[in-house]
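Presented below is the structure to which this report refers.
Only one protein chain is missing; all other protein chains are in place.
Take a look at chain A:
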């Protein structure tokens, strides 16, 4: 096990810059998830840590040792690929033991390691099968087994669950988390799925366009997104965002939205009177009341029951307001309701740069 230090890492392919200086320290035993839309550079960063991509500038240290110029084989890391990358001409046992055989580990030690990993992952009966005789979930487990037999310094996961169907993904997600709790291994996990990021991570690194947008615990990112990108990326259904103008003269601080609607906001907002802002509120925090209660009048356009709760789409002040409610049958299409945005649930962002201002 080891810590990983990433300092001012840049990557460019010719004149195309993929990573614009990433700094990140991953503590020993920590589970860090790199999350972001495709093309944000998260996989490239992972592959640079693995040694599969050259480092244009900056430095990567694994366990204190500079690895910039080390081959992947000398970095002592294990990686689980999205495609699993199982060797098709080898059995499950051979796949899992390949790294140990390359290191000329003693036969009895290999057997113990494989049996241990096989038992942990429930692969015992499949040891003599070839990958093509396995289901997707089983292949996924073999790929994990191949990584854990080695007891490497760190595990790297490159979207390992993306090829599985939804139910299996959920199950494997739980297994990966359990495995991490068992082994306590330093892990870096790349995904574009914010639910995977939320559920697995000790810390999330949200990336966009080659720049780290925010680093923090899952709930940090969810409750206090540092900017519009993180606010919009984390959470499903996504956060409501409305353009407005901040006012703090002639009354309490408020944001004026379209149609002359003013929403009260908290104190200590880093903006001047008249500044253009974006107001964000998560659907589950929008309070919907039937009939003409206090709040903003809205009309229900669309009702999406999810079983767990209900997503309501309401139109008000010329925008679509999404609300999520655990209560069933709160409203039906065509109803008039009132929606309210509680002051302590409101996120405010600078309109131009998207940075959080309150």
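Keep this in mind: contacts are C-beta pairs under 8 Å (C-beta built on N, C-alpha and C of every residue); 3 or more make two chains touch, one makes a residue touch a chain; residues count from 1.
Here is the rule we go by: contacts and distances are computed from a predicted model.
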**Request:** Would you kindly match the missing chain to its UniProt protein name, picking from "Methionine ABC transporter ATP-binding protein", "Deoxyribose-phosphate aldolase", "Multiple sugar transport system permease protein" or "Sodium:solute symporter family protein"?
**Result:** "Multiple sugar transport system permease protein"
**Message:** Can you tell me which of A:18, A:77 or A:93 touches the chain that was removed from the display?
**Reply:** A:77
**Request:** Sort through A:18, A:50 or A:298 and give me the one touching the missing partner chain.
**Result:** A:50
**Prompt:** Out of A:27, A:65 or A:103, which touches the unshown chain?
**Reply:** A:103
**Asked** Which of A:36, A:131 or A:235 sits in contact with the chain that's absent?
**Response** A:131
**Item:** Interface with the undisplayed chain - residues on chain A
**Value:** 50-52, 71-73, 75, 77-79, 81-89, 98-99, 102-103, 130-134, 136, 139, 146, 150, 163
